[in-house]
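For this depiction, one protein chain was excluded, whereas all remaining protein chains were kept in their positions.
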Amino acid sequence: MVKVQIWGSLRSMTDDCEFVEVEASTFKGVLDALVRAHPALKEQIDAGVSMGIDGLIVRESWFYPVKPDSEVVLMPLMQGG
Amino acid sequence: MALDEYQKRDFKVIGKRVSRPDGIDKVTGRALYGADFYAPGMLVGKVLRSPHAHAKINSIDTSAAAKLPGVKAIVTGNDWPGHAAGEALMVQENNLAMGKALFDGHGVAAVAATSPDVADAALKLIKVDYELLPHVTDIAEAVKPGSPIVTEGVRGKKVPEDMSDNCTGYCAFGHGDLEAGFAKADLILERTFKTSSTHQGYIEPHACLATFGPDGRADLFCCTQGHYYIRQLCAEILGLDQSSIRVTASEIGGGFGGKTTAFIEPIAMLLSQKAGRPVKMVMTRDEVFKATGPTVASMSDIKIGMTSDGKITAAEALIRYEGGAWHNDTIYPGAQSAFACYDLEAVMARGVNVLTNRPKQAAYRAPGAPQSIYAVESVIDEMCQQLGLDPIDTRLKNAAKKGTKSSYGPTYDEIGLIPLLEAAKAHPHYSAPLGKNQGRGFSCGFWFNFGGETSVTLGINFDGTATLVEGNPDIGGSRASMSMMAAEELGIPYEKVRTVIADTASLGHNEVSHGSRVTFAVGLATIKAARAAIKEMCRRAAAVWGIDEDAVVWEDGFAKPAGPNAGDHEPMSLAEIAKNSPRTGGPISGHHEVTAEGAGVSFGVHLCDLEVDPETGATEVKRYTVFQDAGKAIHPDYVEGQMQGGAVQGIGWALNEEYIYGSDGRLQNAGFLDYRIPVASDLPKIDTVILEIPNPGHPYGVRGVGETGIVPPLAALSNAVSHAIGKRMFELPMSPPRILAAIKDA
Partner (left out) sequence: MSNIHVTTKINGDETEFLARADETLLDALRDRLRLTGAKEGCGTGDCGACSVTLDGRLVCSCLVLAAEANGKAVNTVEGMAEGETLHPLQQKFLDHAALQCGICTPGILVAAKSLLAKNPDPTETEVRYWLAGNLCRCTGYDKIINAVMDAAAEMRRA
């Protein structure tokens, strides 16, 4: 199981949980599992999210590997200027 | 994948200050920018813009204009085909209004005519029936319940109850127990800060030349940071296949984030389609200020708790950003970056996006971070002052480092903040004596950087030279850096590699040149493309020698047998392999396509000394030093250039630049005379110190550098002024009237 940290303003979609545990081994796997666990997250996830995986900010790569003990932090989609 | 990319090595080409490939064209006037293109039969396109901040458009009568000889096409918002959704729809509506004028300068109609004179005359003949509506341009007013509402029905979920329906977004990031944290503090400060909307200020106005033929194919030349994104936007707005549009990026005269979207290109396409001829559009400076994308204005509440020996125990922020009449997400990076420099047990940063009757914001170097970090670094400075603590020692005490859980979530890997702080503390600037009416300011800064979609191809020419084809407009000297990386890998001289930026038809997709991504991501792809070409060249050598592919290595531009067992073969140069390539299998290229991940975050710290004239409130920056972690400086001149350029934009933002609106909702200072950016005589030398803490995600350790430089100046200058006059400043820009008011208010 992978522990995913949910950012503050999204926690109202996860019954106020800061962490959600899911079964997944890739970036996309995490997203799909999150939506199954908490369907209210779908809108934000469809709009685009990035993920901090073991300290690296992965902008949007479905097959980026996630280990069971990885630190996974859901983040808004990266922007730039 | 990413975290094991970096390999320490001695470089032959990387790190040298080589001459840039586009240099001669630019110093002789040969280089072609957006407005430098002409086509046979070309028409001139111009836009009629609303003089009202907020108005219903009841009707637009173009009949008189259509009769004017020389007018070949007229379009309004009614002519949009209706395919666009999401961001593309907002861009479309921003280009030409759809039923409502939402800001002073909003496009409502456009004409294509045989000359600029005829186009101007035609615009004057277009009759628009406006019904004025109440407007709001000030962020503080727009947030209050009872404010005029810009657009109904877009209130964001979870926006606090006491904020108006102009608030379209809310976000929050953080961790820990704030109450417990504040309880541990010896000093708690709560302060509010305001910054004004500023413009990226690129000297080149937007310009494009569109040819949209009756066969449904289009050619577009434009100055842009991202020609693939322009293709994507135009395709979506006009209902075309992406493969039907070919966009060529001209040389670009500055972007800084402001040229990452489309302000006239869709209009030019529409006009060209209707007129059946090429249409050239060039914005005036007035239009650039009024109708392109300035950065968000902000109002931020900061609360920080600190022990008497300088440990931050809790930190909280509420940032409110206004980015014009459409929703934008700048509060996300703004809130995430606010406390990103610090190792905090209890932290929460919240953001609210507010609509106003102003132009649609666009990115400006590290969007969102300068505003929030300005506020945070100002409070920390004031707390150091009150507690009698050294500003840099206090940062060192709280600095984020490897293993710190960031304020926005992920745990940091190897980062450069502490080395930067130590370098600043040890630098002669920090201990130089100050004169009368002078003050010294310090600030940290941070930016994310990212990778993104990248496609490159490296062709090995028959004469042993190489051509690198990439798809990212060069906004900072990147062509030189790409050539350097290719040359380093191939083992051939830098002069033998030419980098060209291809049009959208020549390569797979390339993400916009933004997010400080180009040296990192395009560089990574270039290195991998070179390695792919090398692999193929080794295979050819092996075939010629009749040995196994694995028995060949590449060294300094030559294929060599891997060891004595591989046989006694003379090394084969790249040039020789290239020359024989038609006969050994065909032309040789390496290519690499990737969505690059592994971009490292970058930190910067700035020191600023300035002097205030107590009679006039005028400021003079006396000394400025930028410290930044580049991971690996591929071409030190260009890294320095980014640091200096970003710092000076920040200086302008802090001291002079602001959008000034009248009570009628109209922009008062839409020109360079009254929107005052720094000039050469305003500034001292900008000293630079580059540190290199390698990014594990790039083969050479590169971190993006383009954006971070604009983040620290705002607080560095505000802190310097505050020290110089002995009064805290809470609003930018610190123009002379504001400084005088603060002095007199003592």
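Structure notes:
Letters A and B name the chains as they come in the text, with residue numbers starting at 1 for each one.
In this text, a contact is a pair of C-beta atoms (placed from the backbone, for glycine too) under 8 Å apart; a residue touches a chain by one contact, two chains touch by 3 or more.
Everything numeric here is computed off the predicted structure, so don't read it as measured data.
Among the displayed chains, contact with the absent chain in the complete complex occurs for B.
For the options B:19, B:192, B:386 or B:668, the residue in contact with the chain missing from this view is B:19.
In the complete complex, the residue from B:5, B:93, B:138 or B:204 that touches the missing chain is B:204. Within the whole complex, the absent chain has one touching residue among B:39, B:188, B:677 or B:743, and that is B:677. Considering B:28, B:431 or B:663, the position touching the chain not shown turns out to be B:28 (whole complex).
Mapped onto subunit B, the footprint of the missing chain covers residues 17, 19-20, 22-24, 26-33, 35-36, 38, 117, 200-205, 251-256, 282, 284-285, 475-477, 637-638, 640-641, 644-645, 647-649, 671-673, 677-681, 683, 685-686.
By definition in this document, only the chains that are shown with their structure count from here on.
Inter-chain spacing, taken between the CA centroids of subunit A and subunit B, is 26 Å. Taken together, the subunit B residues at the contact with subunit A in this complex read 1-3, 158, 170-175, 256-258, 260, 329-330, 332-333, 336, 348, 350, 362-368, 406, 408-413, 448-452, 512, 514-517, 595, 597-599, 601, 697, 707.
Contacts from subunit A toward subunit B in the complex involve residues 5, 7-9, 12, 18, 52-61, 64-65, 71, 73-81.
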